[in-house]
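Below: the structure, in structure tokens.
Of the protein chains in this complex, all but one are displayed in their positions.
Coming up: chain A.
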Amino acid sequence: MIRVRGLCKNFGAFRALDELNLDVLPGQVLGLLGPNGAGKTTTVRVLTTLLAPDAGEVTVAGHSVMADPDSVRRSIGLSGQYAAVDEKLTGYENLVMVARLYGMNRKTSAARATELLDEFRLSDVAGKRSGAYSGGMRRRLDLAGAMVARPPVVVLDEPTTGLDPRGRLDTWAVISSLVGNGTTVLLTTQYLEEADQLADNIAVIDAGRVIAEGTASELKSRVGSERIDVVLVRQDSVDSAAAILGRIAGAAPEIDRQTSKVSVAAPDGHHMLVRALGDLEIAQLQVVEAALRRPTLDDVFLQLTGQRPKAAAASNTTDVASSGVGQDQEVLLS
């Protein structure tokens, strides 16, 4: 449904997209995951004909975005990063306007608007100005706008950015129901759990390239085994603890000094945890918390790019072997 080959886009000297390749099959949900500035929004803007690419081949529902943008616009619904609703118009008026702009007549537009308001649980507020809506309601109205013409392809750019947890769950429910209808969806997100939750396939992008692709569980298993997390009582004991864990696991641990946390891949899960605790005890390093866990998409990202995605970037993580491990992994995956 969506096919992208060798897509390049420069903004001045900045290379936003660098030979990007993507495929989304009919009925599939692809999550485009990456930190700020990775090229997610640029990709969306090219796919929705808002931005002309510098090089590459992009087809949506069989139409080229360069050669036949109008056909692309007819097959695509866009919900951008900011809920693009007219605040002075009611929910109903917003949807009628979009329907009319798709070329529907008044009667059909009115019927479609009513139907969508119902489907997106906005019937109660249909007659209120959308400026008075909550963030979640505005976002649902925006999504409804993208669905007016029942497009086979829907593109959602960070659909839950700026929403409170409640609004986020609402939006997830709406997106999941789209997926049930067989709509092809491309969604971008900075939230790993969101991609995990909604997407069949995930493409991790960084610096304008896809650096890994697969299902959430494939990506997790590529990172390898379970991980051991140890939180220490004293901040100055993290280095000694990291040395011990590194020796046991035979891999470079990752250190978060702010939270005094050391984390390492543990191919031989609980045996290693027991040994680690023993060795830490002998070295007289006091432990607050020790845990064995399945790798998260956070770990995937760290392995692939050497940095945490934005959602987790607040914690001051340093990856001891970021260059080494990161590059190995990248070669392995690409």
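Going forward, contacts are C-beta pairs under 8 Å (C-beta built on N, C-alpha and C of every residue); 3 or more make two chains touch, one makes a residue touch a chain; residues count from 1.
As a working rule, contacts and distances are computed from a predicted model.
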From "Acyl-CoA synthetase", "Transport permease protein", "Fumarate reductase subunit C" or "PQQ-dependent catabolism-associated beta-propeller protein", the hidden chain's UniProt protein name: "Transport permease protein"
Contact partner of the left-out chain, one of A:1, A:17 or A:51: A:51
Residue of A:21, A:64, A:81 or A:197 in touch with the missing chain, whole complex considered: A:81
Contact set of chain A toward the excluded chain (per top definition): 11, 45, 48-52, 70, 73-74, 76, 78, 80-89, 93, 97-98, 100-103, 129, 145
